[in-house]
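Of the protein chains in this complex, all but one are displayed in their positions.
Letters A and B name the chains as they come in the text, with residue numbers starting at 1 for each one.
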Amino acid sequence: MSDAVQSPVLVLGGVRVEFGRKSVLAGLDLTVGANELLIVLGATGAGKTTLLRTIAGLQTPIAGTVAIAGVDMTHAPPGLRDVALVFQNFSLYPGWSVRRNLAFPLRAPGRQLSDDVIDERVTWAARLLHIEGLLDKPAERLSGGQMQRVAIGRALVRRPRIFLFDEPLTNLDAKLREELRVELALLRRQLGIPMIYVTHDRSEALALADRIAVLAGGVIAQIGSSESVWNTPVTAAVAALLGRS
Amino acid sequence: MRHRLGWAFVIPTLLFLIIFNVFPLISSVVLGFTNSELTGGSWEWVGGRNFSRVFNDPKYAAAVRTTVLFTVVAVAVELALGFILALALHRDFRGKTAILTLLLIPMMLPPAVMGIYWNFLFDGDYGVINQVLHAGGLLAPPQWRTDPGLKLLAVVAVDVWMWSPFMLLISLAGLGSIPKHLYEAAEIDRASRWMVFRRITLPLCAPLLGLAALLRATDALKQFDLVMAITGPNDASTQTLSTLLYQVIFSNQRVGLGAAYACVVLVLVIALAIGVTRALARMRSANAGQAV
Partner (left out) sequence: MTFLALNAVAKTYADGTIAVHGVDLAVDEGEFVVLLGPSGCGKTTTLRMVAGLERATGGSIQLAGKIVTDLPPSQRDVGFVFQFYALYPHLTVRDNLAFPLEAVGVPWRERAVRVNEVAAAVGVTELLSALPRQLSGGDQQRVSLARALIRRPRLWLMDEPLGTLDAAVRASLGAFIHEQQRRHRVTTLFVTHDQEEAMQLADRVVVMEAGRIRQVGTPTAIHDAPRSRFVAHFVGSPGMNFIPATRTAQGLCLADGRHLMIHNAASTDVLGPVIVGVRPQWLQVSTDESEKVGLVATVVLDEYQGDHRLLHADAEGLRLVARIPATQRHALGARVILVPHAEGIRLFDPHSGAAL
């Protein structure tokens, strides 16, 4: 895949974010294509999470533009952007069943979906994530891996235009991380929704990526396929991020 | 547009603050420079005369001493007692909730009622306290309500009884916020119980305890109701700034002079309040540092 992205879903142009005097994103450009899975790699504090927050509308840039599906969304509130964010610390509503947790985003005011549609969507998401058997279990009785599946499912039911993942597997056991990584890879082929996925796990990055974007110094230092980033890292720091020291 | 909308939300609060906070503050300071009286009628500017009277009044000096003494002793005892109780109660046992609820009752009762109730207990001849002391063999039990040296002690005792539970609650919150793994680490490090208390429990609780003490002190400096109920406003050995103020305004009907007295209380309370806000800000920044 080349840098010229076919039918872009998300275009960031010259995005700048500063916290006080500290520049976190310094004129960052990024284009993400339809159906693409883009991995964002970067050292701790490189601004990976800030980048996701800016796309989601939780952080307003001081300069630059964020366009989603061709519409300028730079100043649009999160609710209008139709993106879903899955965090590292998955939080479900305890005391609620998995079904109710999954249905919650669909019952948001202004969504006016019929119960049948909600039911159908919840079942669909549960089947994709292999949690059909858990639908009536209270959320607090799930294992860590099951909880993270439900958290992903909660993002899934909305069928958002873009998926944002912030190290979703980091808090899981190594073995579970491996299994969910494979499931995510299979899942995303069925979905056809673009994903931006932040991680510091090189196995995850290499295995999942259509393209890898390396974030350093507030800009994209390198972007390209797993193979090209692995084989020709532009700096020693990029090589180190991929575990090639 | 965003900014205009923002102002629309802020203005009501601002108006409210001006009408109910800023205006009374200014008006009481202004009153301090007049000779206006409670009954109304004409008044005129008297310049700094009220204030010079305040500072030359021996009753005033005595009231400052009494108030500060009361505040320091009461708050210190409440803090110590509350913290010790919290240390004892900071574990799980049967009936803990019941005990806590019982301990918290005094804090919720109206102080005037409490003052009157304690008067019965303190009564020199019929009071329960002295009955017990008498039965215990003390032939000349202390005269709580007449001995000038004991009267202030009685007020302190009731205040302590009322407000130690507050310190207990804050202390329990402080103890509860110390992560369990720090105690485990200290156990591994072979620290003695005393060292754990001195180096971990106390310093980690201190910011919250300090804040609670400051809050209690601002309140204690305005001590009024217990004194009124136990000794009345005009008792030399228990007259606090607030009861003196009451005396000047309502018995002597000198509003202007009273306002001057009030200003002085105000300065004290504001000084403490600034202390409270600073302490809060420091705690917040410390917590923010932790989150990063």
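As a convention for this text, a contact is a pair of C-beta atoms (placed from the backbone, for glycine too) under 8 Å apart; a residue touches a chain by one contact, two chains touch by 3 or more.
These numbers come from a predicted model, not from an experiment.
Peer 1: Name every shown chain in contact with the chain that has been left out of the document.
Peer 2: Output: missing chain touches A, B.
Peer 1: Provide the residue numbers of chain B that touch the chain removed from this figure.
Peer 2: 179, 181-182, 184-192, 195, 199-200, 203-204, 289-290, 292
Peer 1: Identify the residues of chain A touching the omitted chain, counting contacts across the whole complex.
Peer 2: These residues of chain A touch the chain that is not shown: 43-44, 143-144, 173-176, 178, 181-182, 185-186, 200-203, 206-208, 226-227, 230, 240-244.
Everything that follows uses one rule, which is that only the chains that are shown with their structure count from here on.
Peer 1: Roughly how many whole angstrom separate the Cα centroids of chain A and chain B?
Peer 2: Measuring from centre to centre gives 53 Å for this pair.
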